[in-house]
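One chain of protein is taken out of this complex; the other chains stay put.
The letters A and B name the chains in turn, as written, and every chain counts its residues from 1.
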Amino acid sequence: MSQPATQHNKDDVMASPKPSKWQGFLDSDIVHSWKQQPVVIMATLMTLLMFMGALFAPWIAPQNPFDPGQLELIDAFTPPLTTSDFTGNFYLLGSDSQGRDVFSAILYGSRISLLVGFAAVFFALALGTALGLVAGFRGGWRDAIIMRIADVQLTFPSILLALLIFGVIRGFMPGSMHAEVAIIVLIIAIGLSDWVQYARAVRGATMVEKSKEYVQAARVIGLPDIKILFQHILPNVMRPVLVIGTIGLALAIIAEATLSFLGVGMPATQPSLGTLIRVGQDYMFSGEWWILFFPGVALLILALSVNLLGDWLRDVLNPKLR
Amino acid sequence: MLAFFIQRLMQAAFVMLVVALIAFSLFHYVGDPVLNMLGQEATDADRAALRTQLGLDQTILVQFWQFMVSAVQFEFGISYRSARPVSELILERLPATLELAIVSAIFAVVMGIVLGIYTAIQRGNWLSRFIMTASLIGVSLPTFLIGILLIYLFAVELGWLPAFGRGQVVELTSWWDTGLLTTSGLRSIILPAITLGLFQLTLIMRLVRAEMLEVLRTDYIKFARARGLSRRVVNLRHALKNTMVPVITIIGLQLGTIIAFAIITETVFQWPGVGALFITAVRFVDIPVMAAYLMMIALVFVVINLVVDLLYYAVDPRLRVQGGGK
Partner (left out) sequence: MSLTQNSAERPDTASQREDTTAVLSVRNLRVEFPNRHGTLVALDDISFDIAPGEILGVVGESGAGKSMTGNAVIQLLEPPGHIAAGEVRLSGERIDNLSEEDFVPLRGRRIGMIFQDPLTSLNPLFSIGDQLVETIRAHLPLNEKKARAKALDLLREVGIPAPETRLDSYPHQFSGGMRQRVVIALALAAEPELIIADEPTTALDVSVQAQILALLKKVCAERGAAVMLVTHDMGVIAETANRVAVMYAGRLIEIGPVDDVIQRPQHPYTEGLMASIPGLGARRERLYQIEGAMPRLAAIPSGCAFNPRCPHAADRCRQERPSLLATSQGQAACWLHDPVNPVARRPLQETSS
């Protein structure tokens, strides 16, 4: 393990597997499979549409539903495709009890749903990968502790954990702050409830990778562990992680919607799709069906397309991983 | 056999210990129970008195021990919000949740296995394909959306079934009011039970189907057919039994999930169960209720896991070798 050897052998060690050729093969295979499945094409288009709507919401939406100053209380309960007699505003999908434009609310709501979804997956992915790498690479008591925690956590459904974590984080904060930081609390709660899968996959892949010759060689020539982890092992364990992540996104979006629906997520002043549905449920019997219907359809489309897309990506990327 | 059982029991105890530790930490570190119970206006003397009364002046270890002792007796103190004993709150709502969970579990398991077998044996016909596609939609949608869809269709549009509540209940024992013995109670449980069971149904169905297809490809099934056994016997006697070995585990775990997911269904249908109680507790940071619910759910999961292990053992003779001699 002499230090000078490092420089000399570095290239040999790094010349191990893959970049561009593999990428080309992967791409062609994915494209081929994509073209053959009309359902997947449809899901892609729908996902793109929802993404675009969410991304450009401030430019598309007629009003900012989060800004109480822009809501016209006098226009409350305007039916869809109607121009208000009082303000002359046109409501494509109607308005709710606050005079909030349902169309705008959906655009901004899916923005929150997607933001929380992506951020929670990223958080879970980063945490799980880091812990999985440590557990797999170092082994010993670190591995034991991390995997024990993972086992206990796996005993419970993640939505229950997210609820619990949400409640606990709230307990540490004064009530006045709840609404402001709801989105961050949601991201942490959903992310924390979902890191185990990543950690398990990464730990397994790391242990396989660790025993391979090129890593052994890198250790023998004295490369620091951090360098080995990031340069050699991480690229090789990213594939299963990404596969889990594609499915995880759909699950995180559903988890956010569920928490908000249960009244423990986004507040009614900054509604996500789940919040809109919770609010809309009150009007199911009174005839103002659009307040519930359109957000429901939006969530249905979002959840279904992202799920189908994730399923398909998983199958294409790795048919064996389930 | 005994060693296996003891090992599983130790695991279960470990999980319970960890959960108890978490529940205890909730009590101890989240918010100040004294402040929560007495409010801002109480005097320092009052607080000190309550602190002594609650044992909060003891060392952490003693407090944890006391917590464990009372947890075993199902004592979780007083709800911050309703100022009633937590055990009382949970017990009066438990029957509603259990009835809902059991009905939807039966629905999910029976339908899941039947549909799973059907779609495996009749692979490729239009009905199987339709069921598989529908199940994909079923797993992709959030539970609460399915519930709302059902309410809208069967309660609002068609008016066939009640949209919320538990209907009329009758007293079964002093602490168990059942809705399963009245017509309105039975009508009320249909939609929530379907909503709660649908997700597990699709999971079980897909699992049974996948396992069954796997089993149907094995040599012993081919040999059973070569021996001249009828399709029926091969599929329903041989293939099904082998399919059930791995499926039992998952089904067991899914049953635990049903109780947890009841939180969502109870909220959608305003079902007066422990799930709805838990949601209120989370919303108002009612730590004693949260802790008690957590311990209760953990217990349910641990017991189910144990039962599943034992069942597994009963079905597969290969596991019985070590203990049973030859």
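By definition in this document, a contact is a pair of C-beta atoms (placed from the backbone, for glycine too) under 8 Å apart; a residue touches a chain by one contact, two chains touch by 3 or more.
On a predicted model such as this, the values are computed, not experimentally measured, just so you know.
Visitor: Name every displayed chain that the left-out chain is in contact with.
Guide: B
Visitor: Out of B:18, B:68 or B:245, which is the one that touches the chain we can't see?
Guide: B:245
Visitor: Which of these, B:8, B:47, B:225 or B:283, touches the one chain of the complex that we don't see?
Guide: Considering all chains, including the one not shown, the answer is B:225.
Visitor: Quickly run down the residues of subunit B that touch the omitted chain.
Guide: Within subunit B, the residues that touch the unshown chain are 218-231, 233, 237-238, 241-242, 245, 315-318, 321, 326.
Following the convention adopted for this analysis, only the chains that are shown with their structure count from here on.
Visitor: Need the CA-centroid distance for the pair subunit A / subunit B, whole Å please.
Guide: Inter-chain centre distance comes to 25 Å.
Visitor: Going by the contact rule at the top, pick out the subunit A residues touching subunit B in the complex.
Guide: Result: residues 152, 155-157, 159-160, 163-164, 166-168, 170-172, 250, 254, 257-258, 261-264, 274, 277, 281, 284-285, 292, 296, 299-300, 303-304, 307-308, 311 of subunit A touch subunit B.
Visitor: Within the complex, which stretch of subunit B touches subunit A?
Guide: Residues 14-15, 18-19, 26, 30-31, 136-137, 139-145, 148-149, 151-152, 156, 163, 256-257, 260-261, 263-264, 267-268, 278-279, 281-283, 285, 287, 290, 294, 297-298, 301-302, 305 of subunit B touch subunit A in their complex.
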